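Left out: one protein chain. Kept in place: all the others.
== chain A ==
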Amino acid sequence: MRYVIIGNSVAACGCIEAIRKVDTQNPIVVISDERYRVYSRPLISYYLAGKVDESKMYIRDEDYYEKHKVETLLGKRAISVDFKNKEVILDDESKIKYDRLLIATGGKPFVPPTKGFELKNVFTFIKFDDVKAIDEAIKGGAKKAVVIGAGLSGLKAAEALVKRGLEVTVVELANRILGSILDLEASKIVQAELEKHGIVFKLETSVDEIMGADRVERVRLKNGEVLDSDIVVFAIGVVPNIDFLKGTELKINRGIVVDDHMRTNIEDVYAAGDCAEGYDFVFEQQRVIPIWSNAYNQGETAGYNMAGVEKTFDRGFPMNSIGFFDVHMITAGIVMPNSDDIEVLVKHDREKNAYRKIYIKNGRVLGFMFINSIDRAGMITNMIKEGLNVESIKHRLLDEDFGYLDLPKELRQEKISGGAKA
């Protein structure tokens, strides 16, 4: 038995760790086109801001591969998979045999065709090498930046660039920032905080052309405005990184389609993380959920099943915890419902700049949005996951000091003891 994993990020970690819990012997091979050992993608903005150094980018200890008996092929790209002969083909033409394969190739930046994209100092914002290149440009004297996209990674990029002393403009097509996780009122709270730190927003427009002789000098927006700029960062979003598998018999919709065991339609081939499309338990449909914990959980589930221990993961749903300067927010589940049988609880404490909004359907929490009032939010995330009926306690969910004392005694004691008795 030989396990092969394409991709070396958090989904791969979940897989390796699960396999090694049940199979300590059989070889595991990890292939990645990046030359680094497993590091944290979300930390690239912290690296750029100077908050973490290279040594802290790595999410596992240096002896991780050795300890888990993993052979790594780093700096090598898989260019195709021969599913019939069970071989992964690499860009150096070598062939890697597998008995069980995990595809964990994650996401790649989405960039719409843009005039001037090939100029120097135009970047995307996904990989360690991206921020190293941005760092070089800043050291080379870049003073002004345009960030395209006001989603999670675009705003993390903008925050980091401000911390490095640049003048930053963020361009966003929608009428508000963080449109995928916040409603209008919440996004205004966050936008105000970012503006306080000097970030300028251009909403409801996008980039038309990037201009300059050989490096970026100006950016023209669709609304006709022209901005002086030394660097441009594209952070519009990620799409599954699966081009090399298109046209094969592997079933792909938006991402690689997987069941609740992370099995694909091909025997002995599994997929997990940002490249996979699994079941979203809150939205009740197949979706790509491009977040860290989901990637770990899917990778772990794949690992157990690859090693012959049956496990399912059918409780995936989106959740985010993110902060910019001094605002922190946690959101989960459905945050922009479009049906009218949903009850909305909301509390905006202007003095504390705190906002809590919760959606409830048939007595169950569907989703929430908490800003600057996030302590113990995991209790509510867990209620979504468990489908707990909150009818009798819902008036308390908006309160900061919500806790186990709000639950009926038996339920509270069961949760705390996890079955065991004091």
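Side notes on the structure shown:
The rule is simple: contacts are C-beta pairs under 8 Å (C-beta built on N, C-alpha and C of every residue); 3 or more make two chains touch, one makes a residue touch a chain; residues count from 1.
We adopt the following convention: contacts and distances are computed from a predicted model.
This complex has a chain not shown, and the name its UniProt record holds, of "(2Fe-2S)-binding protein", "Tripartite tricarboxylate transporter TctB family protein", "Ubiquinol oxidase subunit II" or "4Fe-4S dicluster domain-containing protein", is "4Fe-4S dicluster domain-containing protein". Checked against the full complex, the candidates A:Ile31, A:Met319, A:Val335 or A:Leu366 give a single residue touching the omitted chain, namely A:Met319. From the options A:Lys163, A:His328 or A:Lys394, the residue with contact to the chain not on display is A:His328.
When the full complex is taken into account, the listed residue touching the unshown chain is A:Tyr296, out of A:Phe83, A:Tyr279, A:Tyr296 or A:Tyr359. The chain omitted from view is touched by exactly one of A:Thr105, A:Thr169, A:Gln191 or A:Thr381, namely A:Thr381.
Although one chain is not shown, part of chain A still touches it, namely residues 14, 40, 42-43, 46, 51-52, 56, 58-60, 292-293, 296-297, 300, 319-323, 328, 330, 332, 374-379, 381-382, 385, 401, 403-406, 413, 415-418, 420-422.
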